[in-house]
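With one protein chain removed, the remaining protein chains of the complex are shown where they sit.
Chain naming follows the written order as A and B, and within any one chain the residues start at number 1.
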Amino acid sequence: MPALLELNDVTVTFRRRRGAPELRAVDHVSLAVARGEILGLVGESGSGKSTLARLVVGINDAAEGALRFDGAPLTASTRTSAVRRRIQMVFQDPFSSLNPRMTVRQHLAELLRVHHIVSGDQIGARCEELMSSVHLPQALLDARPRNMSGGQRQRVAIARALALEPDLLVADEPVSALDVSVQAGIISLFSELRRNLGLSILFIAHDLAVVRHLCDRVAVMYMGRIVESGATDEVFEDPRHPYTRGLLAAIPRLRSAPLTTDTAVRGEAPPISRLPSGCRFRTRCPLAADVCERDEPALAGIEQRADGSAHLAACHFAADPGVDRVSAVVPA
Amino acid sequence: MSAAPAQRAQAPLLQVRDLTISVRGAEGTATAVAGVSFDLEAGEAMGLVGESGSGKSLTLRAILGLLPPGARIVRGNVLLDGVELVGAGARTLRRIRGSRVSMVFQEPMTALNPVVRVGRQIVDGAAARRGWSRREAQEQALRLAREMGIADAEAVLSLYPHELSGGLRQRVMIAAALANQPRLLLCDEPTTALDVTIQDQIVKLLARLRDELSMSLLYVTHDLAVVAQLCGRVQVMYAGSILESGPTQDVFRSPSHPYTLGLIEATPDVEGDAQTRAIPGSAPSVFARPTGCPFHPRCPVATADCSQAEVSLTAPQGNPRHLSACVHPERVERPRQSVKAS
Partner (left out) sequence: MSTPSLELVPVAPTTRRARRRRLPPSLIAGLAILGVIVLLAILAPLVTSYSPTQQDLNDVLASPGGRHLLGTDELGRDVWSRLVYGARTDLRVAFLAVLAPFAIGTVLGALAGYFGGWLDAIIMRVADVVVAFPFYVLVLLLVFVLGPGSGSIVIAITAVSWVSYTRIVRGETLVARSQEYVLAAKVGGLGNLRVILRHILPNVITQAIVFAMSDIVLDLLAIVTLGYLGLGVRPPTPDWGDMMASGQQFLSTHWELTTIPGLAVALTGLGLSLLGDGLADALRPE
């Protein structure tokens, strides 16, 4: 069965000012989301993950490359209203993603009505169903965003996305702006929706810890490229790209004091206008060698698992058993 | 990770006693910080942990007298080296701000002047106070920038804030805060807006400064894991009250308050199998603070008397340094042990 969503070698460009050189926010990225799968897309600021999310829902356009949805090409012209319905988005900021002047009911009813999801007299009932599916009390249907907590608003945003009965949900850092005690609830809600509705989810996060238990597969982005992808537990247990290892090492541990004062990843990502030659991570990489400066490594397979899902990494040393990956830490 | 035992014999650097802050809003006046007390030793790093609405930021700002309009200290004492800061005159506050106590904020873009080059911003305050010449000031700025790990310091110092990345701006702000060699650095969520790899760098930088300069840190954050990395002691705040306090690893390994347990279990664990769990409900608004223990409406093990009891700290595990405000600390479960994935 073909994947629900396919991105083939897509590139999204932008210019800082008129006349400035064109820069690539997303640089020749290929990935796929299977039906009923939750794919995590992790990257820091400047990685291009949000741009990619917006490309999938049609806010941005691809300068190069092709998108396919449910087997058919997905372009500006083929993205009809019927197709739009099937790909919906949940945004990061729970406050600005809801119209401050509209009640929850109005948010939901508007979409139900415009797309004729149900007949007019059914709208009320459907609104109530949607509220239950995100575990919100019916009483909040007539509330406005400012009278709700961040977690409640985010559930409303999810309910709004669900109103159109999409096949694919793109969640752009949906828990980053929430208190940690509320995050877990939203994450388990996504898991539940996948289980109950067969929803496919592209889940974008800046922190690997968040995607650990939710996502089936995870892809790591750096400066517009995917540097590693594979089944979640595999990427966590055996990260093959130095950046992935750095991301994991950088996450502060709750239960143990730091083992080292050395930083996980040194330096900062260079500005996108000054892309390093060869591998773009080499300026911060503990393994950087001459080959890294000359050749940009391709995203290549390391091994095939029994279930056929591939673990890919874009590093010249990814498959090299001789490299001591575990202790490749950088002095501060 | 914390100060050497010998230093504890002296009086603490900072003493906060019964600090109570009220805020005024459209709905009236309410208590945002209710009787907070703690001590901070010289060279010690302490975390002040809480979620939105806990009052942790207000507590921090009250120390320097930087409360927002509408907020005021209703009662309580803040003693820095024995000097009372609550109600202190403008001159006293000016003298300690920037020199004995300094502060680092969450969003460097708003804390830095957008039209002044960062090099000047680092040393302006110190230069004025110490009468440095322009060349001296420049040298000091360069030295501080290098200490903060800013590569290519000379070039960076001539830039404006908007030309720097978030991580660099934060380093600049820390450099500016340290220009006068303060004994206490107040940190108001300085890494919340930063990428995780940059946060790691900044946290380790602060740890190094804490050790090399014997500087005390009062670190406000909602991220327990960062506190575990940086701070020897932690205060857990909720709805204006301290609900638990003690040595960091003690509190996180065997919490004595259901809220602390809830926070621990809600924090994603990147190494283990444990699924995170949310705390049901949401934090109360300042104007709707529950009676008795403020956490009782959301508490899984609350009993009837929890809504009546006064918030007071006891030592339920026999360790006088590990305190909890829980009425029934014996009902708090231990956190599930995370099993390292094999």
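Heads up, the rule we're going with is that contacts are C-beta pairs under 8 Å (C-beta built on N, C-alpha and C of every residue); 3 or more make two chains touch, one makes a residue touch a chain.
Quick caveat: nothing in here was measured; it's all calculated off a predicted structure.
Contact with the chain that does not appear here is found for just one residue of B:G76, B:G272 or B:P297, B:P297. Only one of the listed residues, A:N8, A:S30, A:S45 or A:S188, touches the absent chain: A:S188.
Interface note: of A:L4, A:L140 or A:A288, the residue touching the hidden chain in the full complex is A:L140. For the chain missing from the display, the contacting residue among A:L39, A:V57 or A:C315 is A:V57, taking the whole complex into account.
In the complete assembly, the contact with the undisplayed chain comes from A:A157, out of A:A157, A:V210 or A:V265. Although one chain is not shown, part of chain A still touches it, namely residues 57-59, 81, 84-85, 87-89, 91-93, 96-101, 110-111, 114-115, 135-137, 139-140, 143, 146-149, 151-152, 155, 157, 160, 164, 184-185, 188-189, 192.
By our rule, only the chains that are shown with their structure count from here on.
Centre to centre, using the average C-alpha position, chain A and chain B are separated by 31 Å.
The part of chain A that touches chain B in the complex is made up of residues 44-45, 149-152, 179-188, 206-210, 212-213, 233, 236-237, 246-258, 261-268, 332. Against chain A, the residues of chain B that register as touching in their complex are 1, 51-52, 149, 151, 165-168, 195-201, 203-205, 207-208, 222-226, 228-229, 249, 252-253, 262-271, 275-280, 282-283, 338, 341.
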